[in-house]
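With one protein chain held back, the other chains of the complex are shown just where they sit.
This part shows chain A:
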Amino acid sequence: MNRRQRLPGQRPLVRTLALAAGWTAVALLGTFALDPFRNYQLALVAAYLCATAGLTVLVGATGQLSLGHAALMAVGGYGYALTSNALPFEGAARFVVALLAGAAASAVVGLLLGLAAARLSGPYLAGLTLAVVVALPAVASTWSTVLHGDQGVQTDFEGVPDALRRIIALEQWQAMVAVVVAAVVVTGLALLRGGRFGLRMQAVRDDEVAARLSGIPAGRVKVLAFAASSVAAGLGGAVLCFVAQAVSPGAYTLGFSLLLVVAVVIGGLGSILGAALGSAVIVLLPWLIGRLTAGLPTDAAQRLDGNLAVLVFGLLLITVMALAPQGLHGALASRRRRRPPDTPRQIDEPAPQKVLVPTEEQR
């Protein structure tokens, strides 16, 4: 990249790449320390991270709220599964082609949704995306010859490459692949947000009219942002299908879609690190609750199982909103940034909003 292209005040490309490579290396090495079940959970976190990172960038940078990212994951999953099943070859090539097909499918759906989304705002956009998730089972049964209704589509299993089979177990391999895909997605999103497009998104979010007057095509920016976020979710869905060897509407319910939003909110809106933390929470919490209720008599445990998770997520959400409105990431960052007690506070005059200035902007 041309050196001049970098915008001042934005994180340099090299730093973004180094940061991404560092985190990826940590996660990949970590898979060696984890048992198969933990590696399976890591793969889930990585797959969810694709979707939540896409969602947090969308909500944080453009202000568009999607309640339908689970459906976009499903689109990626179906794209992956159908392509994988149709391909005449196997191995790494099949995986990569199927993954790209999943991304392409979610790009198309995301573009169409984004076109509608750019004309809607607030509750209307949320409603539209909600409708897409709710409609998913109906879509799967309407085209049941291809999508196989509620049963979903099974795919062939992608095993560990021969060369690595001796040292790496299947779950670890799946976790590693998931981590690499998530790393690519997250890096892509970070670069997108850190460059000119990121500024355009934020300008449109803050003041659409002012953005357009500055030559920023607000409509196109919103559509592209939605499509990019959709591709991220689709890749997450494709990875999930790679891990589970199946995709079905039952995995992408409204509840799951809302859980993605919860992950983004508790992680901290707009923060990719927060999305990673949030994804870990939504994977680990239900499992922890399951462990806790396992000691109870079976019928009580069964009755509690599903409901307790909802309750705990609700409480968690309320707690985070009350104690750390910027989410986990915000709470961590502000702790790090806390000034030593002896440094003088910077004196910021409060913006004199009450001067004789029309606050209602007339345009």
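In this text, contacts are C-beta pairs under 8 Å (C-beta built on N, C-alpha and C of every residue); 3 or more make two chains touch, one makes a residue touch a chain; residues count from 1.
As a convention for this text, contacts and distances are computed from a predicted model.
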Query raised in the report: One chain is missing here; what is its name in UniProt, given the choices "protein-glutamate methylesterase", "ABC transporter ATP-binding protein", "Lactate utilization protein" or "Aldehyde dehydrogenase"?
Result: "ABC transporter ATP-binding protein"
Report summary line: Which of A:Leu125, A:Ala140 or A:Ala203 touches the missing chain? It is A:Ala203
Report task. Please pick, from A:Leu189, A:Ala218, A:Leu260 or A:Ala309, the residue that touches the omitted chain in the full complex. Result -> A:Ala218
**Report entry** Positions on chain A where the hidden chain makes contact
**Finding:** 4, 6-9, 196, 199-200, 202-203, 205-207, 209-218, 348-349, 351-353, 355-363
